[in-house]
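Sharing a structure, written as structure tokens. Questions coming.
Here the complex is missing one protein chain, while the rest keep their positions.
The block that comes next holds subunit A.
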Amino acid sequence: MMTTPQDEEGPRTTLASRITSLLGSGLVQLFLVCVALFWLMPTLGLFVTSLRSPQDNASSGWWTALLEPAQLSLENYAALLDNPDFVASFVNTVLITVPATVIIVVVASLAAYAFAWLEFPGRDWLFLIVVGLLVVPLQVALIPIAQVYGGAGLYGSILGVVLFHVGFGLPFAIFLLRNFFAAIPRDLLEAARMDGGREITIFRRVILPLGGPAIASLTIFQFLWVWNDLLVALVFADAQSAPMTVALQSEMRQFGANLDVISAGAFLSMVVPLVVFFAFQRYFVQGVMAGSVK
């Protein structure tokens, strides 16, 4: 998907057309360089801002620091990591994201296996319902689940946030995995069944190893989705269970006065997603693409 098929236009005959094409390619290069800069600058701006003191940020633009690197320091980050509330919100983000990702992968794998390889009445209809549920906006569930949580004592708890993410992540997760599992060669399963393997053994020995890439895509995608969530946590978490996104959002009300906290916090919240993105970009891209028309 990311290859660059180029110079495949066949032999160019005239000098004039070659010059035109060179000129055109120069313009294309220039344009794309500008676009790339345009895409990088905002993030760079946040990063540089987070390395400057509030006084410097108040008196001049972040770009001046590129000429005077002496302004830059890690003090904002040190202050943030000394702040127990912020550290707690970071821990909450982890405590929400990891279980939500694990549970969803397990539950969705089991269900996807059933949809792909087990026979039962109404299977196709049931799966179409799952496909339909893919696009349901999660706003629909906020009020009903808030009432349920109120009664069940889950309101304001990390568990409540986790379970909500699992529920709303499932249609996509099942959809992605089922399509992948269904593509596993039938012979492999038949052979395993012939050998008298139990379904759970087949699931563990055949499906999970072969489904690795799809499960990896789902894991990465789900991890980032939950890590980056604001709305669900905003509604269901309380001050003790709030993840980073909610903590930062509450800082936005004083935007400007607390730029040191917001910029460093926002950048810290980006570090894990960026590392995951660069380490597993292929799986992440596949997950995102599988989510088209979600």
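Just so we're on the same page, a contact is a pair of C-beta atoms (placed from the backbone, for glycine too) under 8 Å apart; a residue touches a chain by one contact, two chains touch by 3 or more; residues count from 1.
Just so we're on the same page, contacts and distances are computed from a predicted model.
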Among "Glycine cleavage system H protein", "YciI family protein", "Sugar ABC transporter permease" or "GMC family oxidoreductase", UniProt's protein name for the complex chain that is not shown is "Sugar ABC transporter permease"
Subunit A residues that touch the omitted chain in the full complex: 1-6, 8-10, 24-25, 28-29, 31-32, 35-36, 39-43, 45-46, 49, 57-63, 106-108, 110-111, 113-121, 123-124, 128, 130-148, 163-164, 166-168, 170-171, 174-176, 179-180, 182-186, 190, 193-194, 199, 203, 213-214, 217, 224, 227-231, 234-235, 245, 248-249, 252-253, 255, 262-263, 266-267, 269-270, 273-274, 276-277, 281-282, 284-294
